[in-house]
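Okay, here's the structure, questions in a sec.
With one protein chain withheld, the remaining protein chains of the complex are depicted in position.
What follows is chain A.
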Amino acid sequence: MVPFDLSMIWAVIIAFGIIMYVLMDGFDLGVGILFPFAPDEQARDVMMNSVAPVWDGNETWLVLGGAGLLAAFPLVYSVLLPAMYIGVFLLLAGLIFRGVAFEFRFKANTSRYLWNWAFAGGSIVASFAQGAVVGAYIQGFNTEGLVYVGGALDWLTPFTVLTGLGLLAGYALLGCTWLIMKSEGYIQDWAYKLAPKLLAAVLLVFVAISVWTPWIDPSAYARWFSSIGLIWIFPLLAGLCALQIFRSLRKRREAMPFMATMGLFVFTYLGLLVTKWPYIIPPNHTIWDAASAPESQLFLLLGLLFVIPIVLTYTAWTYWVFRGKVRAGEGYH
């Protein structure tokens, strides 16, 4: 009926949506993670101001991804959400608390410290839950037929705790390098000092996960070691990005550390995708098993092709309007 593989197109759209979300909400979650460690209250004002104009646009990608999954790959939706039941709740609760903290912190005086904690706590919980989802995805899901049959806490294992902490460190690094780009003076000095430590933590966890994964998932070992192919380019490029972060931090470059951190995320993400391809619900279901009916995929695709350029343009415009340094006492009130 349809001359091209809609599932393939949708897989690319969803994969694109996920990495957009990770990169963009990643840095503003990271700013929240770093919140308790900020040098003082004025620094917190600047930190929050640096992400305030863009954070809710960033979360657009999460909701779009969630709704898109139901429409294009309903099996993912109906297996992943039950499997991550408790994790999804923590994720949503975390996102709600930090979202509301954004609104009320600037309007609060005496209750400000409470909103600080809501912002930091919400960001940390949401980031950890997202990292645990990545770990659970690598582990695979216990399905029978088309239904999840595992327990409520199957997703919470030492491995997923590690991936949770890994993403926590990764987002913190994104947030830290974002601050280097957006701040100056003592706040920037603080971020410059913190970034190498975060990078070290990220690399440590990434190496641990890479070594651990083949034990969890034998097919990952087969993919990476049976035929030494082009896929090794991804870890190589990720490594180069890490090197670039170190070098640019030492030279006190302002934008490069953030760009290179995004590169590190992208290539790690691509490495993860090729490890699992074409499985969208490991270990049993491929993207074609999980797909909805072609007419449904097509029906939504038409609307999405119209809207994605608008969202991208709007996003780019917002970042352009709010470009440059954020200074204390300025900005969002």
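In this text, contacts are C-beta pairs under 8 Å (C-beta built on N, C-alpha and C of every residue); 3 or more make two chains touch, one makes a residue touch a chain; residues count from 1.
Rule of thumb we're sticking to: contacts and distances are computed from a predicted model.
Novice: Suppose you had to identify the omitted chain by its UniProt name; would it be "Cytochrome ubiquinol oxidase subunit I", "[lysine-biosynthesis-protein LysW]--L-2-aminoadipate ligase", "ABC transporter ATP-binding protein" or "Beta-carotene 15,15'-monooxygenase"?
Specialist: UniProt lists the chain left out of the view as "Cytochrome ubiquinol oxidase subunit I".
Novice: Based on the whole complex, identify which of A:G150, A:P214 or A:G263 touches the chain you can't see.
Specialist: A:G150
Novice: May I ask which residue of A:V88, A:L237 or A:A328 touches the chain that does not appear here?
Specialist: Missing-chain contact among the listed residues: A:V88.
Novice: Looking beyond the chains shown, say which of A:L64, A:V134, A:L165 or A:I209 touches the absent one.
Specialist: Looking across A:L64, A:V134, A:L165 or A:I209, the contact with the absent chain belongs to A:L64.
Novice: Provide the residue numbers of chain A that touch the chain removed from this figure.
Specialist: Touching the missing chain: residues 49, 52-53, 56-57, 60, 63-64, 66-68, 70-72, 74-75, 77-83, 85-86, 88-89, 92-93, 95-97, 99-100, 102-104, 107-111, 146-152, 292-293, 295-296, 299-300, 303-304, 307, 310-311, 314, 318, 321-322, 330-333.
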